[in-house]
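Left out: one protein chain. Kept in place: all the others.
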Amino acid sequence: VGGALAGISPRLGAAETQYPPEIPSWTRSLGPGVVTDPYGVPSPFEKGVIRRNVPWLTAEKTSSISFSPLQHLKGIITPNGLFFERHHAGRPEVDPQQHRLMIHGLVDRPIILSMEDLQRFPSVSQINFIECPANGGMEWRGAQLNSLQFLHGMVSCAEWTGVRLSTLLQEVGMKPEGKWLLAEGADGAAMTRSIPMEKALDDVIVAYAQNGEALRREQGYPIRLVVPGWEGNTHVKWLRRLEVGDKPWMQREETSKYTDLMPDGTAHGFTWVMEAKSVITSPCPEMPLRGSGIYQIEGIAWSGKGKVKAVDVSVDGGRNWRQARLREPVMSKSLTRFSLEWNWDGNPALLQSRVIDETGYVQPTLSQLKEARGTNSIYHKNAIQTWQVTPDGSVNNVQV
Amino acid sequence: VGGALAGISPRLGAAETQYPPEIPSWTRSLGPGVVTDPYGVPSPFEKGVIRRNVPWLTAEKTSSISFSPLQHLKGIITPNGLFFERHHAGRPEVDPQQHRLMIHGLVDRPIILSMEDLQRFPSVSQINFIECPANGGMEWRGAQLNSLQFLHGMVSCAEWTGVRLSTLLQEVGMKPEGKWLLAEGADGAAMTRSIPMEKALDDVIVAYAQNGEALRREQGYPIRLVVPGWEGNTHVKWLRRLEVGDKPWMQREETSKYTDLMPDGTAHGFTWVMEAKSVITSPCPEMPLRGSGIYQIEGIAWSGKGKVKAVDVSVDGGRNWRQARLREPVMSKSLTRFSLEWNWDGNPALLQSRVIDETGYVQPTLSQLKEARGTNSIYHKNAIQTWQVTPDGSVNNVQV
Amino acid sequence: ESAGYYGYGEPATKEQIAGWDIDVRPDGKGLPEGSGTVDEGMNVYETYCSSCHGAFGEGMGRFPKLAGGDGSLTEDRPEKTVGSYWPYASTLWDYIHRAMPFFAPQSLTDDQVYALTAYVLNLNYIVDGDFVANKETLPKVKMPNEDNFVWEDPRPDIHNERCMKDCRDTVEVTDSAVGKNLTPSTTGPLDKGLTE
Partner (left out) sequence: ESAGYYGYGEPATKEQIAGWDIDVRPDGKGLPEGSGTVDEGMNVYETYCSSCHGAFGEGMGRFPKLAGGDGSLTEDRPEKTVGSYWPYASTLWDYIHRAMPFFAPQSLTDDQVYALTAYVLNLNYIVDGDFVANKETLPKVKMPNEDNFVWEDPRPDIHNERCMKDCRDTVEVTDSAVGKNLTPSTTGPLDKGLTE
């Protein structure tokens, strides 16, 4: 082993391979030094790992969604740069020096807090998923999109740090008639949702940090509500105002939108909880199989009602199931990873996963949901996903 | 409330404030739409939140360190862009298609794995801190740097996903004489460390993901070792080779470096574990107090031997202590947050934190460490940090 | 701890609250002074709204329809509009005032918002052409679909046993996304949006 005295790095050259027995060019040279990127970015080799949108879904990118690349993600933390987006009037550029949080209504001491003020209160951190209730909503009538990212990528998970609403409401002195809370954003949609006080005092936080650093603009910088386990839309971003009231406000997002239309013409409102759901992330349409052999079927599961208790996997379209291994840590209202070993013989297969949460709720099939709710309720489609495996290893989105 | 018919957004103007009762300009306009940043970046208002280096510490940025901005971080996850850096020959640009992991030595089946091969094995995720054993090492002889970032910023924490070494070693069929493992990097330093088999089979992983996405280049893209609780240097980055042997290799990094010189001229080698440590992150030199009143003293604690059991805080330089609140989740070999309420009367104070880990080990004072080890052992300075609070709210690094 | 224990921030003054407190409830709480007629609304609508929502609220491209769809909620393709779906008229005032026109939210006067509310209600045949919207009249407008809302979550509406073996007889693929040509690229650069 060794080069020639004459030239430094004599084996460097365009036609060279970089694997054994060759010594790669990056081992025979110096890389750029520290603080080349004072704020780091992914390797250029990862440039395909990005949020993507579906142009035909929405009228404008300013009122639209982008999907997290679940096919590339590991573990339970979604890196901040890949957290899914949902804006109703674009992503405002809020100046944290000028931004304020007003808390008023049925309170003794209406106050205005600067972002510095807010960060002085006792804080908590919690790892919670956020899911848009429209996640997968384009598939009620049939299979449309052949991609994990577009089918399920409106869910992400982060460690949120902020102040409990209960701390803030105690500070302003809530009046006993205060039964509801209105949360309002500072974006162009001035996004609003009514939240019942019981939930507000339970586990809701005003978050200013996401995975250790300040919230990203796409997630509500400088502050947002985190309403663990509830519809993503309730996690009001760019939060500017909290009003305590005695009744819900029946805002546009809780009447015209985010209500579930049934086949008989009635509609269900205040369907806040994201019921338990799971999906196999590997294999998936973007990550096909490469020949028969041993695979670890892997995926994510979550429940808006608490912890994931178990996940089962079927390779025969739901006829038979085997319990998967849950990966630590299993936390309440957080993504949980599961996996199950599978020796693929190269024959066609229909892969499914099915979560059971700590309330005993078993993830339903799409047929069951359709029977109960028809095909026009848009939101809360937490049905079992079927991936069709073909002999060439391709994986397709199908319905059974 | 409302504008004038004549002009759209009539109240927009440079001299305007953006706080109540004014309606901010970002509420009266549309922001940019989704996928404006397919891979998101922090708000420009956060541009000061970056890794920084100390130019006088090292000869070259290619063999140097940068520090994580702990003063800005919340919770326990370090976002990938702010994870501290330590390179010995710069940050190589490794092509994951060409990169290989070779496993050989005292094994039955020496193999070469592509990155795709590696990702097919059963995987695990774990949240672990990594700390450079030289963290704070410039302060043995006296207080030098007046900054949390530079004093303690060589520790970060992430969710790592990868394959257990035990899985890989089982696959290659380790021979019974295999008592040590050599891990080697593909950087220009071809970084190597010897790791005893007991640790290797315990909780070490070959990681390919960090906080959900592919490792960053600064942290060893595409693969690195994660050796929970041990010296950062053992977590070999850009991992290319694992050799099983019957003796340690006594490489440069475990002889010339990362050994602890005692006052009598002897030196301690194989001092792998990072003993328990804690530091108050708020207030700190970068985050001074703003007038008397109630503060939450907050900080981080960790132990290479397992879980943090308790953290105590003193405001009188270690004379009296109060137990702090630990923030959930408390995980083994992970950062843990603590906080304690403090009503500052505006008088001078000396703040300290002291961690107790699950082995019962109590974080020592600097005087104790100096008495035991002198001032030339460089590494493993896990002493209690003292912050001096002056009446104007400034916070300074002092030694007592 | 009691209220004001921390004492951070500043008291919100009446004026400051008034500047930000824009929400309106079905009972009328939050509606300001002012008023607007259907005719006035038509003018404002033509200036600021019709380019996206169509001259008669029929929608444009994928911009929402504001009128029509009556009786469609039980059909195969329901059209959920202000008239066919929305339970409360207050929401219309509130939403136009806070969020429209899309490119310049909160730029309209309260009178304009009253007028637009009257106009959109009239487009939906909910109020007559001589309707004057103000804080007295609006809370009294009964929306046609109000009583079809159930404000309680009926879920869990599916109760499954955790069957492990022989859980179903046949499995038939009823639909597949293959060949539908609806999936944007999942590698390389982003697909260009159809609207750009």
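Note that the chains take the letters A, B and C in the order they are written out, and that residue 1 is the start of every chain.
Quick note on the criterion: contacts are C-beta pairs under 8 Å (C-beta built on N, C-alpha and C of every residue); 3 or more make two chains touch, one makes a residue touch a chain.
All of these numbers come straight from a predicted model, not from anything done at the bench.
Student: Touch partners of the unshown chain, restricted to the chains that are shown, please.
Tutor: Touched by the chain not displayed, across the whole complex: A, B.
Student: If the hidden chain were put back, which of A:35, A:134 or A:280 would touch it?
Tutor: Among A:35, A:134 or A:280, only A:35 touches the chain that is not shown.
Student: Touching the absent chain in the whole complex: find that residue among B:110, B:306 or B:393.
Tutor: Within the whole complex, the residue contacting the unshown chain is B:110.
Student: Check each of B:255, B:292 or B:347 against the chain that is not shown and name the one that touches it.
Tutor: Considering all chains, including the one not shown, the answer is B:255.
Student: Using the document's definition of touch, tell me which of B:131, B:203, B:243 or B:298 contacts the absent chain.
Tutor: Looking across B:131, B:203, B:243 or B:298, the contact with the absent chain belongs to B:243.
Student: In the complete assembly, which of B:97, B:320 or B:347 touches the absent chain?
Tutor: Once the missing chain is taken into account, the touching residue is B:320.
Student: Hey, which chain B residues sit against the chain that's not shown?
Tutor: Output for chain B: 48, 50, 52-56, 58-63, 69, 71, 88-89, 102-104, 108-114, 117-118, 120-121, 142-147, 149-150, 170-173, 182, 184, 188-190, 192, 240-241, 243, 245, 247-252, 255-256, 259, 261, 263-273, 275, 285-286, 310, 312, 316-323, 350, 356, 361-364, 368-369, 372-373, 376, 380, 386, 388, 396-400.
Student: List every residue of chain A that touches the chain not included in the displayed model.
Tutor: That gives, for chain A, the contact residues 1-5, 8-10, 20-23, 27-30, 35, 38, 293-294.
Everything that follows uses one rule, which is that only the chains that are shown with their structure count from here on.
Student: For chain B versus chain C, what separation do you get between their C-alpha means, in angstrom?
Tutor: 47
Student: Note the residues in chain B that touch 2 or more other chains, in rising order.
Tutor: Correct list: 20, 27-30, 35, 38, 294.
Student: Spell out, as numbers or ranges, the residues of chain C touching 2 or more other chains.
Tutor: As it turns out, chain C has residues touching two or more other chains at 5-6, 12, 16-17, 20, 22, 102, 105-106, 190.
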